[in-house]
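Just below is one structure, and these are the notes that go with it.
With one protein chain withheld, the remaining protein chains of the complex are depicted in position.
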Amino acid sequence: MIEVKDLTKTLPGGRKLLDGISFKVKKGEFVGILGPSGAGKTLTMRCLNGLLRPDSGSVIVQDEHGRRHDICRIGKKELRQVRQRIGVIFQGYHLVKRLSVLENVMIGRLGQINTLRSLVYGFTDQEAEEAQKALDKVKIADKAQSRTGSLSGGEMQRVAIARAIFQSPTLLLADEPISNLDPSNAKTIMKLIRPLSENIPVVGVFHQPEMTAKYCTRVIAIKDGKLVYDGDPKLSNKKLEEIYGEELGQLDQYEYNEPAPVVEAEIRLL
Amino acid sequence: MTTIDITLPSKKFKRKTTIFSITAIVVTVACIYIGFNPFAIFSEFHFMRDLLAEMFPPNYETLTENSSTGYAILQTLSMAFLGTVYGGIIAIILAFLAASNTMPYKPVRMVVQGIVSLVRVMPTLVVVLIFVIAVGPGAFAGMLTLVFTIIGTFGRLFVDVIENAENSPGEAIYSVGASRLQVLRYSIFPQILPSLIASLLYSFDVSMRSAISLGIFGGGGIGFKFQLAKSVLHYKDMTAYISIIIVLVIATEKVSDYFRRRILGEGKLS
Partner (left out) sequence: MNPRKYSLKRYRKFILPLIALAAVAEGAAIVCGATFDKLFTGLVNGFSFLGHMFPPDWTAFSEMIVPALQSILLAFLGTIFGTILSVFFAMLAASNISHKWVRNTVRFLIGFERSVPEIVILLLFIAAYGLGPMAGIVALSLGCIGMIGKLLADTIEELDSVMMESIESVGANKWQIINFGVLPQIMPSLISFTLFRFEINIRLSVLLGAVGAGGIGYELEYSFNMLQYHRAMTAVIIIMVMVFGIERLTATIREKIAGEGALR
């Protein structure tokens, strides 16, 4: 369970990047966050993960023992403990390219392993076996020993998911996980994430309303830092237009007579 | 089903420790053989402490008592300057004779490349000793040595720079009936000029450091004064000279950096 209350972040000039964002996600839900660029989606995601502290508000996460932690307030040590069981996948995958795929998956449990042991000895054979099983779940078991840098984008994202699975997470966060992928790979990734939501809450930021409509259980829209929609993932064209401010429904029609916008400027030779 | 071989972490750990132990043993044996005991630095630290006590505070009066220090600084700067200028010019000429795109005759190329390699492998020590015998100790010998050093260090670099120049502009010029020399002047030279000048500025930096080292060998300049002060145990004078050396090297580096930035534009200095 993750509960977000009143997240606010203000720029020095007065503009609000986040303006009272509040929502709650329970186990069994796969929530997609939509919104135009710069609206505050990624900021919100970074607050959920603890990579960013808002000016006010709280992000309450329930750990495996049922205890509650406010990510925006806890100290470093506690944050690390809470993060052990929060899986995060990123848009650019951001795995360690020079390590093998198996090692990247095992990195997932670094928060749960004793530091000294992880540094001197490394990982145990048992952990390697379990990591292999996680790779099996994302259907990429044959690449276990390959150097991560040699994988394609879709494969790397699957490794990232395997890493999250390996953590036995109580919460999964995804920051634009399919934005760098082609449609076929994007579908694969969404198909891998959706079943995970049966046991844990999953929150993801997306740029693809058609994907969230198909795979998410619920959709949240953020525009200009404010939460403007929270409900059914199937958004009507009118609703999409409200959120994105454009005639998205007309995407398949290109108007040939319409010239591209031109900026008139006077060029001065200095 | 394909079988994948996975190196278990425990095996990896064993491999890591074996490599580490072998290296450690080799290093220890080497230290014992050569009589190097790193811990002696600390156990006998009183020697260092005594020396430091005798070195400080630096005696800056040597600088003002006669003009010899100023003259020595001038000498070191001049050595470095002339070494760069003459060495640079000769190195550039040799590079043009050794580069495949400016010298079509292979035998000439091979001979010149051989000369440059020979000069490069000549140890600086030998060159300075020979010149000290040939022209007597002092800044002159140092300067001649620097010329050799620069040719050796930068000859190869200049050849690379010339060969990396693009062919296409040259071919275009050739096709309008220009001679080889004209191609050189209008196509290759303008392309490599910024790189050459930047390298020359860097070589001045290198020359400065070498000039100081060579001074210690009887090459004159501030290195010589430093060595002299040390040998007569005037440690406070010696420290004064060290500080001058440091200032000189840093100043040269900053100046060389500044001009290189001006020429190559902001960004990586390379």
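The first chain written gets the first letter, and so on, giving A and B; residue counts start at 1 in each chain.
Basically, a contact is a pair of C-beta atoms (placed from the backbone, for glycine too) under 8 Å apart; a residue touches a chain by one contact, two chains touch by 3 or more.
None of these values were measured; they are calculated from a predicted model.
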Report task. Pick out which of A:1, A:74 or A:99 touches the chain that's been left out of the picture. Result -> A:99
**Report entry** Absent-chain contact - pick from B:48, B:110 or B:193
**Finding:** B:48
Query raised in the report: For the full complex, which residue in B:130, B:157 or B:178 touches the chain that was left out?
Result: B:130
Query raised in the report: Since one chain has been left out of the picture, which residues of subunit A touch it in the full complex?
Result: 49, 51, 79-88, 90, 92, 94-100, 103, 107-112, 115, 118-119, 147, 163, 167
**Report entry** subunit B, residues in touch with the chain not shown (by the definition above)
**Finding:** 27, 30-31, 33-38, 40-41, 44, 47-48, 50-51, 71, 74-75, 77-79, 81-82, 85, 121-126, 129-131, 133-135, 138-140, 142-144, 209, 212-213, 216-217, 220, 223, 226-227, 230, 235, 242, 245-246, 249-250, 253
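Following the convention adopted for this analysis, only the chains that are shown with their structure count from here on.
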Requested in this report: Determine the centre-to-centre distance between subunit A and subunit B, using the mean Cα coordinates as centres, and give it in whole Å.
Outcome: 50
Requested in this report: Can you check the complex and tell me which residues of subunit B touch subunit A?
Outcome: 2, 4-10, 12-13, 16
**Report entry** Residues of subunit A touching subunit B in the complex
**Finding:** 102, 106, 121-125, 127-128, 132, 141-142, 144-145
